[in-house]
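Shown here: the complex without one of its protein chains, the others still in place.
Which chain is which? They are A, B and C, in the order written, and residues in each are numbered from 1.
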Amino acid sequence: MQLSVIKKKALGFAEKQGLVIAFLLLVIFFSIASDVFLTYGNIILVLRQVSILGIIACGMTFVIIGGNFDLSVGSLTSLTTVVVISLHDKIGPIPAMIVALLVGMLSGTLAGYLIGYLKLNSMIITLGLLGVIQAVTLIYTGGKYSRLTDPDETWFGFIGRGFVLGIPFPVIILAVVIIIFAVILMKTVFGRQLLAVGGNQVASKFSGIKETRIIMLTFIASGLVTGIGGIVLGSRIMAAQNYIGEGYEFQVITGVILGGTSLTGGEGNIFKSFLGILIVGMLMNGFILLGFPYYTQWVAQWVILVVVVWIDIASKRGKVLA
Amino acid sequence: MNEEQIILEVKNISKTFPGVKALSNVNLKVRKGEVLAVVGENGAGKSTLMKTLSGVFYPDHGSGGIILDGKTVSFSNPLEAKKAGLILIFQELSLVSELSVAENIYLGNLPRTKRGLIDWRRLNEMAGKIMADLELDIDPRELVGNLSISRQQMVEIARALSMGAKVVIFDEPTSSLTEAEKEILFMNIRKLKEKKVSVIYITHKMDEVFQITDRVEVLRDGQNTGSLVTAEVQLEDITKLMIGRILDDYFHKNQAVKGKEVLKVENLSKAGLFENISFSIRKGEVVGLYGLVGAGRSEVAETIFGARQPDSGRVWINGKEVSIRSTEQAVKIGIGFVPEDRKEQGLVLKMSCKENISLAKLPWIKNRGFLDTAVEMEMYEEYKDKLSISTPGAYQKVVNLSGGNQQKIVIAKWLSMTPDLLILDEPTRGIDVGSKAEIHKLIAKAAESGYAVLVISSEMPEIIGVSDRIIAMRSGRVTGVFTDAEVTETTLLKAIAHV
Amino acid sequence: MKKILRFFKKKPIWAILLLLVVIITILAPEFIRRRNLLNILLQSSVNGVMAVGMTYLMINGFFDLSVGTVMGFSAALAVGLQPLGIFPAVIIALLAGAGIGAVNGFLVARAKINAFVVTLGSFIGVRGLIYIYTKEDALIGERMVFSDFGSSSVLGIPTLFIIMLVIAVIAEFVLRKTPHGRNTYAVGGNYEAAENAGIRVNRTVMVNFILCSLAAAVGGVLLASRMNAATPGLGWPDQNLMIIATVVLGGTSLNGGYGSIVHTMGGVLTIGVIQNALNLLNVQSYYNMLLMGIILILVVFADSRFKQARNALRVTDS
Partner (left out) sequence: GDAEATDDGTIVIGHTANNVGIDSYQTTHDQVFRDTVAALEGVSAIQLDAGGDVALQINQVEDLIQKNVDVIVIWPVNGKAIVPAAKKAFDAGIPVLICNSLIDESGYQYVKGFAGPDTYEEGVNAAVGMIEALDGEGNVVELMGMPGYVTAIRRSEGFQDKIADDAPGIEILATEPTDWNREKATRVMENLLTKYQNIDGVYVADDNIGIGALNALKEAGRAGDIVMTSACMFGEGYDAMEEGFIYGSVYQSPAEDAKKAVEVAVKLANGEEVPFWNFFETPVVTKANMDQFERPNF
């Protein structure tokens, strides 16, 4: 038994090498090409820049482990940012944040109900939801920007801009969310049940697991962390733009996929998702440092995504081509 | 044996998976036009052997060879094997349900007109001819998805014939067939024989071995243990070679003292599936639910387990009326359910043995809110021993276990819950005789340790062998209740047969 | 009557379309005018061509998230390369589309990377290519003939629609009558069975990826001809998803093995009619977005129920 554990671990490491190698190669490349890349200040900067995507990625990892997608996170980020900013002056920061989190969870509940209970296709449902949420945002704001009347008079800005012991507060939030989600996934009954449901919904149901509820909870979790992301974003910019989160869904999904979470469900790792997001964030930072045209980073993302996933698959099956 | 008649010969084939030697130096000879049974325990290597023959797996490097029709062959994929005349019909049928019967028969080889378009007329004619040849009444234009499972199997056979099969391999073909459908299959196998096509027939159902095969090849632990002529042997001879000992007590009669009523069902109905089902089970009692495939037994069981909702009817557990809305609730109330399709409903294949065993019990093995993996490990060790599950370790993924061991994992999952009511739906489907006997023993033991047990099975000897009471079902209705003392095969048959 | 009901039950999209037409005509009588109907056809032709390609791929069991950006890329090339002459520019634009399809197809069929990952990658990457090629600015064609073509008509019917119709008819013909068409169903319906039957599965998948991207490229060229220009943001961010949704609306299964071009056209027209109606009815854009979102959700809901009905029909058929 000892032996099989070691073997399994060794194999597992080999499978995941693709991501780690890609990550290290990028770090080496950027630090050779730019002398500021590996400075403390820049590392902190990158971490803070990916913090919002990273927070949302935790929920997305759960959703994808359950065998689904959530394309609505981008527009939900916009909505929750709008909510927290527009309510801040009216009901105070804490109640506003609570409402934003509730809005996130409400949207997650709706998606979760349609996908978990009615078993509708998550891709199309969340695409529809993306439009609905965007519309709700616009109707709510009347298409105007929301902002705080007196940004300097509130501690709310600390969430997105503050530092604790030299570490940006959003990074601390990110770390906490990552740890909580990782612990839930690896150490709790819910986490195990989620892996089971992602692996085989029917068998899970026949083991007394409420698979509908588990799926629903993944979407609620996704809505919740998107709400957190929206709050951090709102606090960072102290204003809200109706389309500010547009396209986040693809960034987040790209990161999670880079992290090796299986799209067929049943497997996934929060830390790896974060590493994937970090790659996405590093590209943007590194490319600006190198003075590459802005949009070349998209091409680089394409190449890295394909190469990392390919290496992963190839090492699993021991062959480059199937 | 006349060497000229040998169509397929396997010499010293070995096959190793990581951690498992599935085949070691296996030999096999198949004569022209014979039906050869290949039997053995779960995990003996039957399927692996057939997959190795037909190009799904490569044999181990330098481990002997395959001679087909006098020529040494080595296939790198099933297609090559097919082209050479060696056709494996998988348990999961490999047909395309949205295409027509004719298209499926000629899939990959559709006749074309001169312009390169599909020649539908010729296609349907050719398919029609094969159908007529097999005396099958199937319209070649019908979509395969509209056919019953057995008729789909016939389409597979027709396809094999159309490809000029020399050897057709069936791996447990009857596990989802009704009795009548089985007869049709056998008729077709006999037709294949007439056409001098050889058949390799893998099964765990010994009666089928005697019904249809000419010779028997027995495997055990990936090795040959005997080659017999069916007409000259007894069941005991075969099982002894399979499991290495004489199987004395095949069925275990449950000796438990019956206690209070655990389950009572009254007038349970679900439109289109079943109607007015009433019965009860007492503590320590094994009740058999018998009927043909499609009688609605699984649906009744799934309804009691909360996986489906009834239209009407009442259910009592331990004297208290309950309305079970979910499987979760059922488990809390104390019901365990071993479903009929272990791969789809029973197991999370990419999870490990340990994780599958603990799956139903997760909410109860918490320690300060977290999953207690130590307890989980203990559970695994306990049931691995109790049920003698053979697996390389707790972390082995169940997808790599043999059918019998997979089934034991599912049973272990529910025994660990110590349920008041244990429902087993076709618990021995695809299970070898040795493990079958073990599972029967487990059923009796479960009853003796105080569970109420409901067993669904389509095998009459089994249902008579294990049950204290038998409920017969036909087309969604209860058509008879028999005690162990009064039941005979004829009365039971009469109760379930279609009128 | 029963027959009609049965038809609608099997192909609900036509019932939906019919219902919409009736309702909209009541609300906005000018909807039914000849010119307006022709408008709808014209406006649906780009999506229509793209949906044809996507239908192939989805019957084959995959989908392609990159069609929107491929469309944008080929539009940019068709406009930007006009100094070479319109014909060469269009050819290069189409080849570029097919090339991206070939890369996608290779990665899915041969490297066996999940199609979602592969096409998510090219969705993002090709967008980068567009911006690099266009230098982040809109391109404008040198020659009005290109856009004259885009807005021309033959016998009163928009040329672009005729092109789409021809493509659709050929596509349906290929699906029904040629080995490639049948193989596409087979691979999508049961991959392993198709492989075991000797169908060159990889080639089928590869061809369909190329066809899908090629169709997107054709869409891009047609769209460019309507504007004689190309903007870098063309097709971004969610045209890809709209096309997939349109095909699903037409009843093609997301899991492959089932679908047809004819019914995809039903989906295309339905979306076209809805958008036209929202314009005619002067619906405020926010509600427009809301409606589209709700319609999508309702469509998947209906689709799943109809699938159940279809399976029920199937049991009673036998």
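Just so it is clear, contacts are C-beta pairs under 8 Å (C-beta built on N, C-alpha and C of every residue); 3 or more make two chains touch, one makes a residue touch a chain.
Here the structure is a predicted model, which means the values were calculated and not measured.
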Which displayed chains the unshown chain touches: A, C
Selected residue (touches chain absent from view) among A:G166, A:G291 or A:G318: A:G291
Contact residue for the chain not shown (choose from C:K11, C:H180 or C:R226): C:R226
Interface with the unshown chain - residue positions in chain C: 30, 33, 35-36, 39, 42-43, 46, 131, 134, 136-140, 147, 150-151, 223, 226-234, 275-276, 279-280, 282, 284-286, 288-289
Missing-partner contacts on chain A, residue numbers: 34, 36, 41-42, 45, 49, 138, 141-145, 147, 161, 233, 236-239, 241-244, 246, 284-285, 288-289, 291, 294
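One rule holds for everything that comes next: only the chains that are shown with their structure count from here on.
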Distance from chain C to chain B - Cα centre to Cα centre, in angstrom: 44
Whole-Å gap between the CA centroids of chain A and chain C: 30
Interface residues, chain B side, partner chain C - complex: 77-79, 82-83, 94-99, 103, 107-110, 112, 116-118, 145-148
Of all residues in chain C, those that touch chain B in their complex: 177-179, 182-183, 185-186, 189-190, 192-199, 257-258, 314, 317-318
Chain A residues touching chain B - in the complex, by the definition given at the top: 1, 4-5, 8, 183, 187-189, 191-193, 195-196, 199-200, 202-210, 266-267
